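Removed: one protein chain of the complex. Kept in place: all other protein chains.
Here is chain A:
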Amino acid sequence: MARKPRPGKSPPAPQGVPIAEAIDMAHRHWEAGQAVEAEHLCRRVLEVWPGQPDVLHLLGLIAHAFDQPDVAIDHMRQACAHPQAPADYFSNLGELCRRRNRLDEAEQATRQAVARDASQATFWSNLGIILQEAGKLEGSARCLERAAALDPGTPECQNNLGNTRRLLGRLAEAASHYDKALTLDPHYVDACCNLGNLRAAFGQPDQGLALFRRAIGIAPRMADAYLNAAALEGDRERWVEAFGWLEALRDFAPDHPRLPAARARTLLALGRAEEALAIVDAVLAAGPGDAPALLVRGMALQTLERFDEALDAFAALGGAPGPAAEGGLVNRGALLTELGRLDEARTVFIEARRRFPRSPAAWYGGLELIASDPGDPARLEDLLRDQSPLPHRDRTIWHFTLGKAWMEAGDTERAFEHIHQGNRLKRAAVTYDADATDAWFAEIAHAFPKDLFRLNAPTDPDPSELPVFVIGMPRSGTSLVEQILASHPAVLGAGELRTLQRILEGIVTPGGQPVAFPNLMRTVAPQDLAAIGRLYLDRVSGKAGDARRLIDKMPTNFLYAGLIALILPGARIIHCHRDPLDCCLSNYARLFLEQNLFTYDMTELGRFYRAYERLMAHWRKVLPPGRLLDLRYEDLVEDPEGQSRRLVEFCGLPWDSACLDFHRTARPVATASAVQVRRPIFREGMGRAAASATHLAPLIAALEGGSGR
């Protein structure tokens, strides 16, 4: 943003120097970095010629360089108000506005610039970037093409071409343009960042991160590199790292306009939903309609179980530019599904597919709601082919979608091709250490010897019987068991609570160091155990209302079964299990919204299952009698009434026939099984894996213990 001054037009002179010369000197001082002298001359010119556009423009540039964006915009606006203001003043005003996220004014000003002079590549390039940020992708692509045509051969041009290709979905071409830009100028941080984003989209997060680091190495305060690095880490579920990048950005740019929503999203993933909500509410108070903030607001409200408000927040995204509206619809559909409002959910997903026919999330979310058409799988294959190459995450969702679609169409062969491919992609993008998991599970068993339960025999004569924990592998029938029990008038189904995990994460030494589970068992005293139990009850009893039993069906609480028995002597534990191969296949064929990182590789999944089985066997051996009920999913399917009665009896409640009509119960089910529990029990999930044995060899081997160690 620099420009040579135009010759002055008028002769009045501040202290003997002709105005034209004073303006010229001001510019030359500024070129040489002598801002004080430049500014002094500008002020003197303004004294004799108020509103002189050239000096106002220069003052704008100076204010911008010294990081006073609002002052800069103010000067630049005044400069542009002059009838003879040249094109590049408008372009500079546009760029200043873009950096302040004032996209409307930015677009308006830059359009003025190209209207005055259509031959400048920079103007078109700036306009293209503004339109891109405003979600006007087609217009953006046209502008960037034009910029590239006007000024070929410079690194900026290659970078612009890259941007255009990326907008058009031609990612491989885009990458080659960014590469060229970086060859022309290895210190070109924009190209570095753009290429990093592409690498991330290609499923090469480490390479992407290396490029962001390179950009930051050159320009330590390049905010985009930090935001992109955070997004990349979030995409692979490394939220602590994501948060670290955002904190690093906040350290030097606390007011960055994109920081609050990104931070809130990360805090939400880290389980700090209240803080996340407070942040986005502040953003929305300042500027209602901010799409990223609305999306996070919806997600935070959903986490906080304020479902109606969450639905409103997602619905408010309807009018936002492309990706945000898609996010609003998909999230809304998923929440409606979770709430059991399946008709509404169906409508939303139909709408999502209509407006965003290429959205993999719209297809995936609607799979179990919208009756499939026999032509669907082939149509989806075409869509996938047309969009090749797709960003890594979208491609992953597509493969899981097609796996499911072909499975329903009965083509197991093709279904597994996609399921394997989807899992390979997902596994490449996340970090998981099977050895560490094995070791941790063994450590947990070791920390809970049988003696521990004798030594800590309950002293409370009347412990709370409120909590009922439903545990097991994901996809082992925990949702179904909860739905059956929650249909009982005395029972509240609270869903998958992270309460226990959070309490354990919050335990620190007297010196303030966090204590990892199960290490805390080494130092914990009986009264500490009781205190942890009370903390749990304090946090959940608010939800329970009049209910006599509250179900916490976080499956992975199987890690804490021993601890639960100690901290909550009156709590009941129901363990759901299922044919291992069926259970693992069900996990393997599914793309989870979060965590469950052990399900994307058959060997790792089999090893996880075996470690889980060993831990459960340990609990059966050491837990006091009567605390743990084993329930086989297959038995429940064979004999719903008999097994339901067994469940109700274990919970110490009188039988209620509502439990058999569980699929009519209106309550949120926030899991991957949200749709199944709305249906009467089907047998279709049983024994399917056995029929697919040829596709599951590594899983079978791992389950038999023959592989992976």
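Criterion: a residue touches a chain if its C-beta (ideal position, glycine included) is under 8 Å from a C-beta of that chain, and two chains touch if they have at least 3 such contacts; residues count from 1.
Just so we're on the same page, contacts and distances are computed from a predicted model.
You can't see one chain of this complex, but its UniProt record names it "Glycosyl transferase family 8", from the set "Tripartite tricarboxylate transporter TctB family protein", "Succinate dehydrogenase", "Glycosyl transferase family 8" or "(2Fe-2S)-binding protein". Set against the missing chain, the residues A:L103, A:I216 or A:L294 yield one that touches it, A:I216. Checked against the full complex, the candidates A:G244, A:P323, A:P458 or A:P640 give a single residue touching the omitted chain, namely A:G244. Contact with the chain not shown here comes from a single listed residue; of A:A35, A:V71, A:I350 or A:A428, that residue is A:A35. Panel shows chain A; residues 2, 25, 28-37, 62, 65-67, 216-217, 220-221, 226, 244, 247-249, 251-253, 508, 511-514 of it touch the chain omitted from the view.
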